[in-house]
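Structure first, then comments.
Of the protein chains in this complex, one is absent; all others appear in place.
Then we have chain A:
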């Protein structure tokens, strides 16, 4: 039998040199590795499965934050939450780690919705940066990014030069990288971080949506990644405004190629409830399927 099998050979294993590995407050790290195949093939929403330490039997899945296909690097933002990420944080520039990627179904923005709203919470920030980088290249697209964090953001925010109607006065803190890309962004936290919206990211999003006229509202699509309660709130927000919404999920993961069904999430389908694998059926899902 010689049936074409298009899925074959789509995930690459690379011994990737660590190019930079920056520590940030709150146990956050930005890791950049030389991984040209992954850099070339990744799309916003993709993740990679990394070896943290030879002594650990399992890899760790990390969302991709940025890529440079020409230079061949991939960048991740992660937070130390357990033994794997703790050991990963000790890896030094110049060392090699095994990168397996890109993996997963990416975000699929609808061209007829040119006002995408990107919501990233904590370690859910990386795929939103990657998506913003892709959307800014679309001429008619006007993405807006909101980020939330309860630990200091892994960058030094600066006052935005881009006016966004519907955002409360004084909420001016933005991610410099996005500013440089001319993509408006705003930051949220319940901590007392200057220029940030003092509250939940979904409340700021609701403020912005409420200020849109009917025509503009119909041009919005929501993309989100973050903690489960945040995604649940985002899904409700999308329902309230009858907006399409794609969410990126995370779950403990073993194989990351669809072989073990260890990372499944229950979703609603036309045929009833089903268990979908976060690794290859996701990590991006329709919010209505995950939070019916």
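In this section, a contact is a pair of C-beta atoms (placed from the backbone, for glycine too) under 8 Å apart; a residue touches a chain by one contact, two chains touch by 3 or more; residues count from 1.
Methods note: contacts and distances are computed from a predicted model.
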Given that one chain of this complex has been left out, which of "Cell division protein FtsI (Penicillin-binding protein 3)", "3-isopropylmalate dehydratase small subunit", "Dihydroorotate dehydrogenase" or "Multicomponent K+:H+ antiporter subunit D" is its protein name according to UniProt? "Dihydroorotate dehydrogenase"
Options A:88, A:141, A:253 or A:290, residue touching the unrepresented chain: A:253
Can you say which of A:71, A:211 or A:261 touches the chain missing from this structure? A:261
If the missing chain were put back, which residues of chain A would it touch? 1-3, 5, 7-13, 37, 51, 56-59, 83-84, 98, 100, 251-266, 273-275, 280
